[in-house]
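Can you keep this structure in mind? I'll have questions shortly.
Omission of a single protein chain aside, the complex is shown with its protein chains in their original locations.
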């Protein structure tokens, strides 16, 4: 991932140094487990533990060896052997490269999900706070881009929060599913190891043993991980697109608190952060596609997935992290114009209440189709003559003979439309600090 | 989905009639709930219940209305009104189309997943049976398309079973996440309803209330559903590709029990079922992509997802069902040639045991790199001279001075490589009927 | 593709009967060519030509045979043999199934593109007419969803037209690239045929010979075809999204001439056609993904592409055709509110001219950054105080000392911003009937 969309602490997780440190962590755990089980000499494990290390010089040396032998993990093993001396021959003993690479990758993915989950929770807190703040900030609900019926801005925020709860669960499930190590050798038979080694190593690393692996951990796990990110991305895109739409010049109900100007047009304030989030969602979707193609490897493994994963794993985690962080900043700083929301709500002069009137007519015995037709006529009239819907209704004989003014008022009442808001918040379990 | 890949009972789930029946089921539940809560007259609910119905004539009439008003759900509502008479005006009372469409779709998706889960379990049973049958059928494990070290065919099958266990969980999670109804009106505010109606209706239908909806149920749920199918598809593709590879003329370790011939070449027996499964996995992946783009709808909904879902939902469920069913037939009828597996294993005359020898040398004090180099030399020699690896080893002084013949035998022993097979089966919880 | 999105004549191209007719067309051409070249007896070719035929009964019989032998093309060949009698043994002589299937598919794809190209041209004509009609209908140009600088609606339409010209070229190139037949036998060697047969057959069918085929025509051709459709779809989506945005309640500059109502809200008029087009664009993109995965088949072919193509080829062509047709209807019937465009343009009270003022200041010697800063201050002021930008500018000393009123007027002039409209139309080669 390019620097531009890489933020700490996710950035640190995917550096080369971090990768080498994880590899070392796995090799050390293996040596220790093998010594405990009597598979390698105790003193070898001790020597490895004491002398193997990663620092700038070590990485440079590893790169040097890699340039020669063209195999990054093997170069790393040689580096450790050099560092440890004669006992170094017990480094990586009985392992295949992927025992280290995949187990270390499990650590990276697990920690990556933990970072995302933390960040997501913070975003959810931010949204929740704004939802409570705007629980009763009335605005128009829109379908097909047009005015439908009233909602509150708090409800909209609450809906995002609710979707993110599902994303949280998907991230947590994905974290679980990638937190599996494998130390089972070249074809998953523990030929030069034992299942016990795998169990011990995984326990030391805070992972679970994959139990059934080939040369590698199966890639459906990674596909699920990237699916969780792609769906999260699509959810953030939904929020971002909404904010972009509400920030349009003609709507102007919200704007990014730290908008970006234009190089050419001094008057502009653009919702660039939300546009960036929208774009990165496409990348997460795309990367998932590649991850899905990585599942059907040949036999006990082919290595076609490797090049892809070197790119899409860091890129997807970094992009998702960037999106979560930036979305939180947007939410926290979002400037909400409740006054404008109210004015926009009235743009149609009451037409948005047409369904309420329709239902009243039906209650009074009118057939649904007839009532629908009548109201299409009257809403069209109100629109054509640019007059308040209520006025048009009040003068229509067919309405008058059926609906007394107070019932009409009820049908045209914003408050009545929104009488369930408190209950919806309560059902969603989103309560403010006073518990109301 | 085309007829060719549609099998009962999944086929029946996606017929037009089934869709109308589900819509009716929802409308009836709504009327009943509304009557219970006093929102519409009891006798209206009773009339609706008694007179609304779906049969061939009803569908024809619905189509007729739809041709006129260009709205399938609205046409359906009009049909019911016609059937019910005056009380028909209380059909669909206070609802928006999507209350019915999405809630009914939840029924379809839920039932679709149930069918898939049943089918998947049957496939898993079939795989388990073959895994136990071939627990000790030795074959070569392959990486990068080349011989690596021995495995058993049972282990390979067991690995598939283990991956499918994760698919099972993903399907179950997906079923849970789509089993949500919404009866919350045009913008999710229950403006002409109440949260209680939603709860009652969902309870009647065996669903849970979405609690927070806009005009529709949020599409991250569907994206998760199609992600589960796409990952399942990729897993089935992995199995299919494996069988296709093992069925190659040169390998010939397995073949589809009911292979298809060629129109032109009478000698051919092609693994066509597995090839078809491979292809359909691409479709499942592609459809997921569209489902992910369906998440970020505008405001309280835009209808861009609708056309897509009319196609990808049935197609994905039908394809996944077809794949599961056909894969089970393949597994059950798979002809396994254990004798050929044994012969293929010996193709390299023992080279596949090179890592075992390497580790022995390391144990004896040789540096890893030196041992690796020595064995590359000796394996190359054995290959060049087409001689048994053991013979070449036995005549090499550097080997002789380090490894006594009995230790060499151990390193070259297939049985030793496979000493953990029973334990792996046990850890995976896959036991045969005698519990062994 | 489901009936809903299938329109003639594209629908007729993808019926089962049409497929059988194309297969027959190929078999007849082959028999004729083989007879001409003396590879089969003349009387055999004559008998085949006279007796082989496709009608309802024939199709039913083919289905019957297929149910038995599970191979659709082989069943078709048997049908022809039955129809022809003893000379029927020379039907399909020396061919492999794919010789017929792929060559026939080339006919379908070629004709499919021709239908699309015709439809696209009609759409372009419609857009061109509206572009000329609205060449000078001034509206605001929007970037990031916000007002930028003036454009005309005609320019917007012209831009769509220009993009569609590229789509036209892509479709024409794609038609060319799929119009290749192959009659080269099981592995592309003409083992039981000759290159001359292929050439003759292709000439008869209006195709070109693939020259180098395996068992099949290479699938990069199909990938290019579906790429052309996916890019076309994305372009139509761009138009559809634009219309949806301009049709928003708050913007209301255009609306679909035949909008769809809402089942619940009588006042609503929704741009449903454009929403449907938006959705179907996702399907075209998804199908391309599957087509790309179909390219890397094994050896001289594996059949994994076949199931995919049975679905994505008709679906993509039908969807693209539906989209083109519907988009034309939308364009032709689009209600354009030039008065509202003018009013929206003035919403910012002149702020959209800020860049013009900036450039004037720079011309007068002010540093760009300083000018930019000054104008950010003044635009913010105008916005805050809801006053015309010009008023705010006129009272600012820093402006006054640099810009005489007439130069300011020029900077704030809509006409000046749009002085190149005629030239842009002329450069694009879009002239009205009077040539102006």
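Letters are used for the chains, namely A, B and C, taken in the order the chains are written, and counting of residues starts over at 1 for each.
In this text, contacts are C-beta pairs under 8 Å (C-beta built on N, C-alpha and C of every residue); 3 or more make two chains touch, one makes a residue touch a chain.
What you see is a predicted model; the values in this text were computed from it and never measured.
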Option from A:203, A:303 or A:414 whose C-beta touches the chain left out: A:303
Of B:88, B:154, B:181 or B:271, the one touching the omitted chain in the full complex: B:271
Among A:280, A:351 or A:375, the residue in touch with the chain that has been omitted: A:280
Of C:37, C:335, C:367 or C:394, the residue in touch with the unshown chain: C:367
Touch with the omitted chain, as defined above, among C:191, C:335 or C:431: C:191
Residues of chain B (touch criterion as defined above) contacting the omitted chain: 140, 142-149, 244-245, 247-251, 261-262, 264-272, 275, 289, 293, 344, 347-348, 351-352, 354-355, 358, 372, 375-376, 379, 383, 389
Where the unshown chain meets chain C, residue by residue: 77-78, 81, 86, 88-94, 141-145, 148-151, 155, 158-159, 162-163, 166-167, 170, 173, 177, 185-192, 194-195, 211-215, 218, 220-221, 223-224, 227, 230-231, 234-235, 237-238, 240-242, 245, 278, 281, 285, 288-289, 292-293, 295-303, 355-356, 359, 362, 365-369, 371, 416-418, 420-421, 423-424, 427-428
For chain A, residues in touch with the removed chain: 1-2, 4-5, 70-71, 73-74, 77, 92, 95-97, 185-186, 244, 260-265, 270, 272, 275-276, 278-280, 282-283, 285-287, 289-290, 293-294, 302-308, 310-312, 315
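Here is the rule we use: only the chains that are shown with their structure count from here on.
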Contacts with two or more other chains, residues of chain A listed in rising order: 142-145, 148-149, 245, 289, 293, 355
